[in-house]
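Here's the structure we're looking at; comments come further down.
After this line comes chain A, so read on.
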Amino acid sequence: MRLEIGKINITDIRFAEESKIESGVLYVNPEDLKPVVLEDDKIKDVCFDIAKPGESVRITPVKDVIEPRVKVEGKGGVFPGWVSKVDTVGSGKTLALKGMALVTAGKIVGFQEGVIDMTGPGAAYTPFSKTLNLVMVCEPVEGLKQHDYEAAVRKAGFRVAAKIGELARGIEPDDTCVYETLGIKEGMEKYPDLPRVGYVSMLQTQGLLHDTYVYGVDAKKIIPTIISPTETMDGAIVSGNCVSACDKNPTYIHQNNPVIEDLFAQHGKTINFVCQIITNENVYLADKERSSNMTAKLCRMLDLDGIILTQEGFGNPDTDLIMNCKKIEAEGVKTVIVTDEYAGRDGKSQSLADADVAADAVVTGGNANEVIILPKLDKVIGTLDYINKIAGASDKTLREDGTLEVELQVITAATNEMGFGTLSAR
Partner candidate 1 sequence: MVKELERAGLPVVHVCTVTPISLTVGANRIVPAIAIPHPLGNPALDKDEEKALRRKLVLKALKALETEVDGQKVFED
Partner candidate 2 sequence: MAKYKVVHYINQFFAGIGGEEKADIPAELHKGEVIGPGMAFNTGFGDEAEIIATIVCGDSYFNENIEAVKAEILGWVKDLAPDLFIAGPAFNAGRYGVACGTIAAAVAEELGIKAMTGMYVENPGADMYKDKVYIIETKDSAAGMRAAVKSMTAFALKYLKGEKIGASCEDGYMNQGVRVNFFEKERGSKRAVDMLLKKLADKPFTTEYPMPDFDRVEPNPAVKDMAHATIALVTSGGIVVKGNPDHIESSSASRFGEYSLAGVYDLDENTFETAHGGYDPVYANADADRVLPVDVLRDLEKEGVIGKLHEKYYATVGNGTSVANAKGFGAEIGKRLVADGVDAVILTST
């Protein structure tokens, strides 16, 4: 499958009468977007705001981050199963708005979390301090149940992202990248001497606020399967995961999956990047056994020589991570895992909830328990009401001088387990 990604560099976002993209500037009229959100009668109201790199702005609580994209050639449309039909995506041409993101924010549960600081020490830890952010804060109708609200905000995010993406249709991209995966036989014939490499991505699938969807399907119900990495770029995998800001994978990071990009960079040179294998992280132990058996079997059937294995979350997924690693290694497939750590505030505790000697090649996104002091910023988009309740915060989080003492856990994508950032630990 061959996908062209045309990149349109966005250099500024401004509110304006007419929504359009012109000379790299995204002009947005919130009134154009409001109806897209409010078509779901579970949402009472929505407001939009803009946060730019370097501004004294804090966005919290963040739910999801999405990159607006539009499919201009080839089958299907972006976010299949949500905004578009379930046609197989991943081929043809897609335009992406680079340098910007749509951030959905607002309280879903009382311990909701996720902080994006656009300046100060916290900014270094989140990739979304470097993007121009269009922030969307939704307010639910009275008495809406938590899971209905989560679903409503999640889906509204995709609709708005698609609507903004549509503005790019017809615009000449600043840069175009081509990604191509080959059929099994084709790839073997074309690169007979290159090691066959796969990417196994574990998707968060534990339940309410901990879900991931593939073509609209709740991934806890899937049996591990193979997809083309280019499908992921078109939004085939989306996040419904709200908890654990630092190591959840927002939709944006699925769309821009760094492992996929970096494997593609070696594709045809040092490796033959065969495919992506997706699996889940269910809470039921027998499901874990089944899924890890399946991934290991797929790696074997595809005759892979090596894989990269990434996870999402803490605790429960550590067990999936280790099961997958152990079983895949046992098939003779060399495995490198990407994870993050909960080594305690002092860094002295055991980092993972599970371990095995087979996991001898580990890349870490850092210790999520490390404490950071965030200064008071001039403006808050969303609300600080819940900051004391979020993961990694404590009752002394909101200090008298207005600064926040928190663990890195609260910062969106700080210790991302797909290797999106440069943070690490030793």
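The definition used in the following text is that a residue touches a chain if its C-beta (ideal position, glycine included) is under 8 Å from a C-beta of that chain, and two chains touch if they have at least 3 such contacts; residues count from 1.
Basis for inclusion: all candidates are chains of the complex that A comes from, given by their letters.
Please read all numbers here as calculations on a predicted model, not as lab measurements.
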Touching partner of chain A in this complex, picked from 1 or 2: 2
Residue ranges of chain A in contact with candidate 2 within the complex: 124, 195, 197, 258-259, 261-263, 265-266, 270-271, 305-308, 334, 336-339, 341, 343, 346-348, 350-352, 355-357, 359-367, 370, 408, 416, 418-426
